[in-house]
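This report refers to the structure that appears directly beneath it.
Here the complex is missing one protein chain, while the rest keep their positions.
When the chains are written out, they are named A and B in that same order, and each has its own residue count from 1.
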Amino acid sequence: MSHILLRHRDIPDLHKMAVYKKNGGFVAFKNAVTKMKPNEVTDVVKNSGLRGRGGAGFPTGMKWSFIDNKGWPHYVVANADESEPGTFKDREIMENNPLQFLEGLAISSYAVGAAVAYIYLRGESWQVAALLDEKIAEMEEAGYLGENLFGNDYSLKIHTHLGAGAYICGEETALLESLEGRRGQPRVRPPFPPSVGLYGKPTIINNVETFTNVPMIMANGADWYKRMGTADSTGVKIFSLSGRVRKPGNYELPFGTTFRQLIYEHGGGILDGRPVKAIMPAGASSSLIVVDDKVLDTPMDYASVRTLGSELGSASVIVIDDTVSVAWIINKTVHFFKHESCGKCTPCREGTYWMQNITKRIRSGEGTEDDVDLLLNVAKQMQGKCLCALGEFSTMAVVTGIERFPQDFKKAVKV
Amino acid sequence: MSKLVTLTIDGKQAVVPEGMTVVDAAKSVGIDIPVFCHHPKLEPVGMCRMCLVEIGRPMLDRATGQVVMDNGLPKIQFMPKLEAACTNRVSEGMVVMTISDKAKEGQRGTIEFLLTSHPLDCPVCDKGGECPLQNLTMAFGPGRSRFIYDEKNHLEKQVPLGELIWLDRERCIQCARCIRFQDEVAGEAVLGFDERGRNTQIVSLSTPGFDSVFSGNTTDICPVGALTTADFRFGARPWELKAQASICTQCPVGCNTTINTRREARSAGEIVVKRVMPRQNEEVNEIWLCDKGRFAYHFTESKKRLTRPLVRKDEKLARASWSTAVNLAAENFVKFKKDFVVLASGRLANEDLFNLKSLADTAGGRAILYSDMGGGDITSLVGVGQGTNIGTMGRGDAILVVASDLYQEAPIWWLRVKQAADRGATLIVANPRETKLDKFAKYVIRYAYGDEVKTINDFGRKTKISDEFAKAKNAIVFYGNEGLGFHGSSGLASACGILLKETGHIGKPNNGLVGVWQRVNDQGAWEVGFHPEPDLEKALKGKVVYIVGSDPVGDDPALAKALRGAKFVAVQDILETATTEIADVVFPAQAYTEREGTFTSGERRVQRFYAVVPAKGDSKPDFSITAQIAKGMGVILEGSSVSVVFDILVNSLDAFADLSYEKLAMVHGQFPIVGRGDLYYGGTTYQNTQGLGIQLVPSAQTGAAVHISKVRKEAALRPKENELLAVPVNKLYDRGVTVNPTQLLDQRVGEAAITLHPLTAGELGLEAGARAKIKFDGVSAEVTVKIDDSISTGVTLVPRSMGLTIREPVVAKVK
Partner (left out) sequence: MSLVKKHPKEVKQILSKYPPEHKRSAVMPLLYLAQRGEGFVNKAAMQEIAQILEITETEVASIVGFYTLYHDEKAGKYRMQVCTDLPCALRGADEFLQNLCGNLGIKVGETTADGLVTLEAVTCLAGCDKAPVFQTQGPDGIKYHENMTVDKTLELIEALKEVKE
């Protein structure tokens, strides 16, 4: 099957304006602006069942329909922060199929009445930002961005903005703070960005991959899109496969593809032919799944992964084989979250610090079983109390790791 | 009034305004939800997670939108997670549980988390005894820590953020109250967080460090011992301190304070002032205090305090008994009755000034107010109406500030005016140079020095700005004496009064005129009948002068000369000054901390202050000394009871009608609720139990006809070609007698400097930082040059009370 998002894998030089146009580029945008009302665009996206690809899986069209029409101007922000360990899909899209992403961003902006859109990229991606700037300039030149597009009274500008090394800025309200020139610390929600967002104005924030779906949905229709994937999770998803597999990388597959298909058919199986021990389907924020045959045959969609006691999230599938101790895994994840905790709220700031102290003790062989109990207890004490999801994320691997892989903590612990 | 909603908190019903936070609503029915980051004066941020509670809301039927009923009662749907009571706003029918097992478990958890990083060095911590963290740990903590102590982060413990405020990085719990106060309330974001996560630390990079005159307030609202003042650090334990109500005497705002005292060995067993704290008065200073008010109390304990009467003998001042001194003064005052002059300042209490005025009136002398600013008669007419509270001004209201740099002259007014602008009030700043208030103003009017009256007269003509001012629901004008002497400021006051009258902004609360005086009780002095004398030199020369609470000799060589030519000089003060040096007789007066009395603020609020420490030596309160002297002159004045003096004053002055000490001491409930048991909520600010004071009713509010004569179109004093005009400006930290003794403020005071426009400086061949010689009116001094391109050319700004005498604009030479 040919790709919908990673189309550059099928079409060489798709990042070039001429090639992109030849392959149907900007028809959907022009069509939307010249022939459709903004809310009609939103309706198509709603009908397609598209859900946000940034992690939470929130229905995209529904989010757009929440935009507060009492406050103006409106903004659209593309979340290109991509900093979850194990996630590397947005970068591939932006580097190789930038115009489709930008067209999606433009259509979305039209749908919610935004005249300015920002793309917030992680600071390391400055070369990607430079490429996008180039593409934005080309679009302006070609009349796809700027004043009175297609002779209509709709105008749009797109700007890139670089973050500077902070995972938390992927969280939408921290991202907005950062974009406003402040420390990237999350805001209290509600209010949510569609009512109070960038500069206090109604704002729609979506993930790069989410936007990249939009031109294809507009071009081919909601029904076409819904035919792919499952009822609950329509369409295709880019799975970022990493860890102990032979062929790590991005794989664009319909929702409902099984873990086994992803790991063995696409990922070439496990290094050294070892068995899969655990899967983290949503990067470092995942609850660990204990793998058996039933799990490997579970379809990857939002609802099915939930039945395994985990979340699909951004579909950053980290594969762990039997050579790896889960105590080591959580030492890594806790280190990451401790480093990335913004420090705004107490449970996360202090909890990740404390968890790191205990995991270190356990890893060093100094720990006792009491330490493992304490670690579990501290993680649980954080749950449900943090200001944003980062704090919650930091506990997922810890809690599920200890509860689902107790034997790995017996070995790590000196009693 | 906003809509009221009804909710249930721990089974108690609360009826509170819509939009209130759950924490504040609970507080209003006596339920204390523990908080750290929440402060009722700051925007909620929900970051400390201390206030976790269970919140339920009436369940709505999805289809009909109606409340689902269950046995005749609304069905309540509780959130699965605990919620922050500080960020959730009340809604109709809400049910809150703050002490359920689940809520308590959450609160315990937060305390435990906080303590993992805290050094627990309470025995050596200044906050020990009044520490929210300590108190909440006792009340809500887990009782036992599971965190291994040697894993703690160790951070710097003694970091001066500036010379006034110290930081202990280990004690900080990252609640950001200090940062948010500086940013939201003070509008000076000079504190910030560095780094992130567990390494988050407070920093200040301003020059000088922590560059804000509101810095002390952060130590009040800091819920731990992380921020302390250089003044009080390691000074005493809070539980050893006594607390008495007082009024700050540093400016006309009249902030309510509480003075903490202690008897201590290191002060030779005396009772001394340990610190000055804000005392809540939502209509005056809320719960804030500026640093000058907080720190500049040391003059009351200066080594230069006068403790015994002195009489001149063989060219020298020598100790004398009270009766000798009193008799000497009385004798001379009677002997030269025709030439009797009383010169007193607004540093004195209403009762002192009243007795002095009575004496002058009865003895046939003149009462002169030692001040360069006019307009107190206009503020009596059209001053702000009774019930005025800047804290309630906002959208639809207007505030005009003219010829005053409020930040330097009355910091708490600056803060409150700025906040009114934040709430949407139209702020208009008319000043001949850029000031810190400009940033918050909707309109800035820049005029040349000398054009003050013209500016306000022109303002009356139709412009967009004047239109907005005229149409405002309420409007207040603050006028000052930047660049002005007595005539100029009098003219300006009249012009402002006329503007207010013509736009209908008089005789009502939140409407009227406020004088930005230089002293705490200048307004009170005007009320009892003291007026400044434009030609003071002439008024003093060859006279018999009774000088009270003023230092004309130290201030002005011309006045010194005039007084040397006086027949007899009696001086009454709390400190030795240049004036006491030339006196024939000196009376030691008591400081405001040693006696009772009342002051009248710029908003014409009469407020009581109380004795907090014993009097020094043989000193007596001013009103009493005056009464004794009067007795020697055959005039009977009340000299023993200050409240009786006040009663007599009330009987003879219409504006004070019906006031009494009892009424001034009354309090009513205020929001936010603060107090000693509530440290974690409002900070260590004191609850007001000793009086909120009462605002005088301006004539305009009594319905009396208000007549203000048009200001004669006097030729404004503007520099001529090739002429340099020196104009006076005011500075918060000056070299005045009440600031100087506080060494802590030395660095902020700095040296005397004059300010020039770059073009003017260029013509004179001067640049920023250069040393220059300035000469005017018999004054000659070496000063540093500052440059400001927001001022007009041809002028040089000379700060008052910085060692250069300047009473009004005057032609000067600068080299």
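Going forward, a residue touches a chain if its C-beta (ideal position, glycine included) is under 8 Å from a C-beta of that chain, and two chains touch if they have at least 3 such contacts.
The structure presented is a predicted model; accordingly, all values stated were derived computationally and were not measured.
Peer 1: Decide which residue listed in B:18, B:43, B:121 or B:194 touches the omitted chain of the complex.
Peer 2: Spelled out, the listed residue whose C-beta touches the missing chain is B:194.
Peer 1: Touching the hidden chain in the complete assembly: which of A:42, A:60, A:83 or A:395 does that?
Peer 2: A:83
Peer 1: Tell me which of A:30, A:260 or A:339 is the one touching the absent chain.
Peer 2: A:339
Peer 1: For the chain left off this view, which of A:12, A:181 or A:365 is in contact with it?
Peer 2: That would be A:181, which touches the missing chain.
Peer 1: Looking beyond the chains shown, say which of A:38, A:215 or A:243 touches the absent one.
Peer 2: Once the missing chain is taken into account, the touching residue is A:243.
Peer 1: Touching the left-out chain: which of A:68, A:124, A:232 or A:373?
Peer 2: Reading the full complex, the residue touching the unseen chain is A:124.
Peer 1: Touching residues of chain A against the unshown chain: what are they?
Peer 2: Contacting residues on chain A, toward the hidden partner: 82-88, 90-91, 122-127, 159, 161-167, 178-184, 199, 240-244, 248-250, 280, 284, 316, 318, 320, 324, 329, 332-333, 336, 339-340, 342.
Peer 1: Pick out the residues on chain B that sit against the missing chain.
Peer 2: Given the touch definition above, chain B has residues 188-196, 203-206 touching the missing chain.
Quick note on the criterion: only the chains that are shown with their structure count from here on.
Peer 1: For the complex, give me every residue of chain B touching chain A.
Peer 2: 44-50, 52, 80-82, 84, 87, 106, 109-110, 112-114, 116-117, 146-148, 151, 153, 173-174, 193, 195-200
Peer 1: Show which residues of chain A lie in contact with chain B when the two form their complex.
Peer 2: 166, 183, 188, 338-347, 349-354, 357, 374, 377, 381, 384-387
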